[in-house]
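A protein chain is absent from this complex, but the other protein chains hold their places.
We call the chains A and B, going by the order they appear; numbering starts again at 1 in every chain.
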Amino acid sequence: MRAWLPWAAAALGLVLLALGPTYVLYDAEQRTLGSVFMFVVLAQGWNLIGGFAGYPSFGNVVFFGLGGYTTAVLMVKTGASFFVTVPAAAAVGLGFAVLMGIPILRLRGHYFAIATLGVAEGMREGVINLPGLTGGNKGTTIPAVGEKATASYPGNTGFYFYFLILAVIAMLVVWGVARSRFGYALRAISQDEDAAAAAGINTTRAKIAAFALAGLLTSVAGAIYAYQQVTIYPDRLFSVDITVLMVVMAVLGGAGTVIGPMIGAVSLQYLSEWLRDNLTDYHTFVFGAIIVAAVLILPMGVVNFALDAWKRRRIALFQAVRAYRL
Amino acid sequence: MTQFLQATVYGLLEGGLLALVAIGFSLVWGVMNIVNLAHGAFVVVGAYIAWKLNEAAGLDPYLGMLAAAAGLFAAGYVVQRCLINLVVNAPIWMTLLLTFGLNLLIVNGLILAFTADFRAIHTGWASDSLAFGEVRVPYGRLAGFALATAVTVGLVLFMARTRIGLAIRSTGMDRAAARLMGMNVRHVYAFTFGLAAALAGTAGAMLGTINTFSPASAAGYTLQSFVIAVLGGLGNMWGALAGGVLLGLVQSWGGQYLSGTLVNAIAFGVLVLVLIVRPSGLIGRPYYEARAEA
Partner (left out) sequence: MRSALGIALVTLAMAAFAVAGCGKKSGGGGEQSSTEGGKLKIGAALSLTGSLAKEGALTKQGYQLCQEKVNKAGGVKVGDKKLKLAITYSDDKSEPDTAARLIDKFNDDGVKLVLGPYGSPSTEAAAAAIERNGQVMLDSSGADDNIFSKGYKNTFAVLSPATDYVAVIVKAIMDGAEPKPKTVAVLSADDGFSQTAAKGGVAEVKKQGLRIVAQESFPEHTTDVSSALTKIRSKKPDLVLGSVHIEEGIAIVKQSKELGVKPAGGFGETVAPPTPDFQKALGDSADGVVGSTQWTPQVKGKDAVFGSAADYAKDFESRFGAKAEYHSAEAAAACLGLVLGLEKAGAADPKKVRDAVAGLDEQSFFGPIKFNERGQNVTKPMSAIQVQNGEVVTVYPKDQRQQKLQWPAK
């Protein structure tokens, strides 16, 4: 197969997406796709630390919230333009990831997961308890809509593109990491950290770098999200549901692969929308059932499952169960 | 001074209740290395069972507690045997996701069955309190604390003296060796999970007489169980009791002397601090430090 063919197809797809809003997409669809792109970013961010490095963080939403609140606070208190706040949010995300990573990345397995969850919840409470700065539980409003607006509001189309650009960046970052020595180091760490260290990899640096990268991507996503929502609340911006969604998307898509999280994000968002529209009363219930079923049938993720099926020319549905059961 | 004493008493009693909630969670995590994100949901189910029996049949909540324990034991056994055992050896996010999905199912099932209304089980005396001067000791919470202590003692004895208890402990130490010794590990795991669920249900029924509850309460109980399990050392029964009491005291003092809105932040701060400084537990140690996995 010609090497440039997939790339051309990808480029074509991107062009179509870019033209979408002008010619075919309605407002709410742009908004939905925008949130799909946002989850692609979040899932890929998690993928770096959870998929490649094998450290399942359950608190990535802390970067999301910090990025969002950085943007909101800067825009409200100093009237800064959104584009000034983006690098600030990125810096906050990066810095906090390093700060948090140094003590917490020493933990492994469940302990690491719980520690990250604790940090995320703790930061949410911290934000709630600084009402002078963040508005606390009252929320804070970016002055971008209505008569008293001081900033402009990009509209659904604007946010569609912001999220699309960020998603493309995230995909490129993960693609780049996957083929680099850095990615190799991460994969070694996830398979056997002690052996990796013995082989000469500076595991601490690699882990923190992965975490920092995840933090950076996630906090910029949070910044854009806050701007889009106009009024933000700590409960929403630090919500555990967002973390779980990004983990489910990355894992069910295929943790540790490049396209897995993207597939996971796209399919789960659409699935969630479809369920909400068609099964209004039961949709969360069904979503839970689907998660349970998916973990049993496809725990390695769609991408790995597909690759495996392709290689061995067979479909082994409950293979994971056979491998992992007691 | 009375404020401090009152806060201390209340914190102690609250801590006992929290310990009752967390003890099953700690057991499962310690023995099977499974973090059960649906634990809080089990607690709420226990509360609903006791409430429904009380409402429909006028059953005394303490008998309802037994019914909740029995029902949840059976349910927990089945869930572990048929569902969670399927992914026990998998990377941890699989069990986390599985129990998360389970949690969604149970909580939303409760909403569909009972609506999101707030419920409480009435006992005539639970809100009355003993008075020592200005300091009040509410009866309901006192009963909860007594139950927590009794349960802890009972569990410790159970683990030390009965065959199945010893089986649980040894399986937790080294699963492969336990199998080689001829133990039916699947059954032991299922029994442990069922036991933990029964404990959660009992706690829920007790809590139902003291607090109001709704399906949304589940998440809070799970989160608090995390903190207590880590504080006390995984699988350590006395540690869970001590951890619960410590958490209750810290929250109560914090709420008294700092702003009332910081209570949750304190809990998480404690959790993260303990994990960074002494992940094996502040008050206790995991019941078996070096566990070999097969």
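Criterion: a contact is a pair of C-beta atoms (placed from the backbone, for glycine too) under 8 Å apart; a residue touches a chain by one contact, two chains touch by 3 or more.
No experiment lies behind these values; they were computed from the predicted model shown.
Asks: Which parts of subunit B are in contact with the chain that was left out?
Replies: 2-3, 6-7, 10, 14, 108, 111, 115-120, 122, 127-129, 131, 134, 136, 138, 140-141, 211-212, 214, 216-217, 252, 255-256, 259-261, 263-264
Asks: What residues on subunit A make contact with the chain left out of this view?
Replies: Answer for subunit A: residues 3, 6-10, 12-14, 16-17, 20, 24-29, 31-33, 35-36, 128, 131, 135-139, 141, 143, 145-149, 153, 155-156, 171, 175, 178, 229-231, 233, 236, 257-259, 262-263, 266, 270, 276-277, 280-281, 283-284, 303, 307 touch the chain left out.
Note that only the chains that are shown with their structure count from here on.
Asks: Mind pulling up the subunit A residues that touch subunit B in the complex?
Replies: Listed in rising order, the residues of subunit A that touch subunit B are 50, 54, 56, 58, 103-104, 107, 109-111, 113-115, 117-119, 121-122, 125-126, 128-129, 136, 240, 244, 247-248, 251, 255, 281-282, 284-285, 287-292, 295-296, 299, 320-321, 323-326.
Asks: Hey, which residues of subunit B end up touching subunit A in the complex?
Replies: Contact set of subunit B toward subunit A: 29, 33, 35, 83, 85-94, 96-98, 100-105, 108-109, 112, 185-186, 189, 219, 223, 226-227, 230, 259, 261-262, 264-265, 268-269, 271-272, 275-276, 279.
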